[in-house]
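Mind having a look at this structure? Questions to follow.
What follows is part of the complex, with its chains left where they were.
Labels run A and B following the written order; every chain starts at residue 1.
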């Protein structure tokens, strides 16, 4: 059966597996103190054009978000996020578990604007009763967003400027960062993201790795004793080599970008095909997640032949579903899907 | 250079890597809903002779401990543990981070006794001011302990009886469980552990896996919506297959036990060799961690040729160091080490 349920259906890119096999017998220090982690850090510093970047590898996205946010915020602070942000909706309150509130703002196509953030911050700081409110201590964005959309360079730059003005860090959740960077509609490069954000993460789990996300602190702003924070939140893997080696491979010879490009090519082929067949899209996504509005009956029929994600009810007769491509999607799969639709 | 620093120096057992490669292209559902996780659960149910066991796979030990403890305790409860327990000393307060106190008891060779636990519980429940104290809501043991020692069947049975009497769960941290089960001095089988404990985990990270621990709830006592707890604490991997497949492999044809046996054989060879050379042991460990008392000068010299763990100061002139063997230790390494000493 065809399967477009998510971008984490397969194992890892074959080059990663090959290197795991190749280096398996080496005895290496634990907890990220191995040479492959060091090498991955170097390569990410180069790829971000940020020689001062401080980089840590974590097993998954929710843990990464919880760790970055809890380690950067003061106890009375919360994090501004779109109401559709992953931390707002789909992490079972991991941020609140660590004691912090997600301050959610209304979204447009999964995004929030510099203007919204500025207004929120202005109102907060103008309020004489602000000590009775959660202090906005950080801004969280996803890029691409949970709806596959992208911030433009101008948008991110302006959000960054607001954060700087109010002296709060800007944190970008890049669980699908690769797919955003190579999108034809993206005008944001990895070095620009490193420039505008105080901290972000480069997603591995959804972009070719078995597991793993790379946190990048870009302004010499890693919280003191970050390893202690990692250990305390259960985020320090004994065999850190497993994460280091994967990122080392992904950032060798542009592999991360190449495999991302493939996923985007597949997504665009799907999108063009669907447009040609007059399918309606829930929104215009330039990345690897495509949201299509189907009649409920049609959706039920499709289900028998294709796995996809139910996204949300559109109206009584229609449903929004998601097709996700990935680094592993084959062109024949896209063509089969289009033939079916 | 020789390296006996820990039991997580290498990658994974070759059979695990082979299967990762073999199954890599399969499209599988995420979050542990894949067939390999299902198969691993079946095999662990068989190996524990506990057909009702409920089993979950987690990436590492600290996260496992934090998750099991936080999900089982009520807010006013803490967990009884030896003062040398991993949760007491070496997890940067991960238990406290989740809001719970570790109620530490004095240890002997890394262990606590049923008698100590009973006395603690008796005193607590006899105290009229107990609502001003943290309620003991669970008992935590490591097996093998952090000092490589083992509970006997009789000891565990008695501790289990105390827990049952006071209606609190007994949780056994089996980060190195394989090495305990096959030790020549062990009289505790895996089914017995499943019988006496309410929940325990089978360590993979230190016993042949790239990463992963298998939590086993043995009494149909999994906390409600455990997946929600996992997600909230960042412990739910997207590609659950990675953990499932590894445990499926480890519990195929007794692999887990075989590779554990190898580590113990190596440890016993080292131990006998050291005894023959009149080395002093800090305590008598029947498992893969051997604690030796060296003169400081001798230790410094050895450091140049062998990596090992500093454990603790013994006195002004002496230090306790640890040699760890593992599933990957080669006999030639032991012999070289003995030749050096």
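Simple rule for what comes next: contacts are C-beta pairs under 8 Å (C-beta built on N, C-alpha and C of every residue); 3 or more make two chains touch, one makes a residue touch a chain.
Not measured: the values here are computed from a predicted model.
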Original post:
Beyond the 2 copies placed here, what is the full number of copies in the complex?
Top reply: 4
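In this text, only the chains that are shown with their structure count from here on.
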Subject >> Whole-Å gap between the CA centroids of chain A and chain B >> reply: 33
Original post:
Residues of chain B touching chain A in their complex?
Top reply: 3, 5-6, 8-12, 14, 17, 20-21, 23-30, 59-64, 66-67, 91-94, 97-98, 205-206, 210-211, 228-229, 231-239, 241-242, 328
